[in-house]
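To keep things clear, I will list the structure first and then write my remarks on it.
Missing here: one protein chain of the complex. Every other protein chain is in place.
The block that comes next holds subunit A.
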């Protein structure tokens, strides 16, 4: 294959951000956005898919505003969405420390951290809203860490030099999610949210070019149901599980956004995936998922490898001067707190060069020896106790005595459905929030920013902008007998029946593992043209093989976990191809997208702003169509990122 399998379409642009000073844009948009009379809101139904931070906060807020909300999650309870697993913290420009933080600095850090591939308008709004999120969470009873005076404690995180990260031990995501879940529970009890747990979206219903509902499967009975509404909000998270092994929950999937993409929603920057530097290395071929150790550990832990390749001595037998604290050596001003993409790649380079430790040499040390000596074990226990326990449970090694071993793993996807400033996709009436959209993190997300974005989108942005959409449009009733509704339902049913009828010889997991390995090797921490082309030939073959020889036992009208998985993997097999095409077309390195052909002499990512200062926005078709959204930087001057 010598030419790229895609077409080029017309550029797209964000027409919703007001053309006023950066600081006034959100204020202006809130003023220009149409309002919906509170008495009329209950006549409008809004579907929210997903109950993570973005979905739960959006559902609770829309219901509180008076909309009739229909909400779904595939888990048995909305409290289990994978936001629950976020450990480290949430950023906010409160400047409680008086250490020079400000909205502008958080904005600047996020744009820079994203390697200048995000939209200034969106990121500024995120920074602006960040302070209100903390207020909201505290009012809900989220038990953040506090100082003895009763005020909130903060800590620092990768990629920044101020202490703006609020936290609740190592369970910040859980506590923020429970806050949102409880707010949602209050609305469920009030009858304003119709909650469907163990229910998975199968497809989007698009009538006259607008999103008017979804079809879904009750995962217990297998019944396929239709839900019609005036607007649909997808809060279904990222697609990191396309790699099979990731830090995502086993059920996390891309089906909602991928089905929406096939129905007309453009997909932005699919190749922008984040590899998290501090995960527990895999222990064998049986591995079913990877576990992250919060990046906050890098505040007190020091990362090193032996100076000699293949050194098999136990770490306590390696004297100080025979250790290479390579991050501190290479990046003296940020040290162990460089952004995730840089820390991950540095670890990979050390291991590739033979300095890695542990089984297969796929690990580096994260050592708390100095911190324990300096601060005492109780202080370290108070900060990271649960993380140390988790590490010990999984590896059977005591990190108070022996340095942790860590290795990078797929953690987050910056890419997602394209949205404008209103968080509306290219399908009118379809809004996309949280990790499911592409909006705020550019080519690399800073730590403690995912929680911030999910809650900003859900509590503050979409409840405002959806009013404008609903207030500006009229909505004729869409009856269940509408031909489009009927057809969408038949399509979904037919696909499940086809999966059940193949009756092949290979399990769903075996295909998923093979796909994941292929992507990890060719579209993971570093990518090159020949590898991407090779994978681009292999993925369609694997997909064909899947549809020919997968084995899905059981029936459709029952709890059938293999059918659920098969339906998700079928979508991953399509999404993977778009990721590869996107990675191939972006002939530059930026953030988490590292093309080996494009690096500085020091091995750092080398951007090409002249050709690639844009969002790659893909339209679905027999061959994907590339639309570009040019990025303009009026307030932050793109520079070669430097953390030395």
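FYI, a residue touches a chain if its C-beta (ideal position, glycine included) is under 8 Å from a C-beta of that chain, and two chains touch if they have at least 3 such contacts; residues count from 1.
Simple rule for what comes next: contacts and distances are computed from a predicted model.
The subunit not displayed here is recorded in UniProt as "Succinate dehydrogenase/fumarate reductase iron-sulfur subunit", chosen from "Succinate dehydrogenase/fumarate reductase iron-sulfur subunit", "Ion-translocating oxidoreductase complex subunit E", "Circularly permuted ATP-grasp type 2 domain-containing protein" or "ABC-2 type transport system ATP-binding protein". Touch with the chain omitted from the figure is made, among A:197, A:260, A:590 or A:626, by A:197.
Only one residue from A:460, A:511, A:594 or A:612 touches the chain missing from this view: A:460.
Only one of the listed residues, A:283, A:486, A:600 or A:642, touches the absent chain: A:283.
Of the listed positions A:27, A:194 or A:509, the one in contact with the omitted chain in the full complex is A:509.
If you put the missing chain back, the residues of subunit A touching it would be 57, 60-61, 64, 75-80, 82, 84-85, 94, 96, 132, 134-141, 143-152, 168-169, 171, 174-175, 178, 181-183, 185-186, 188-189, 197, 220, 247, 249-251, 283-284, 286-289, 291-292, 390, 393-394, 396, 459-460, 463, 505, 507, 509-510, 551, 553-554, 558-559, 561-562.
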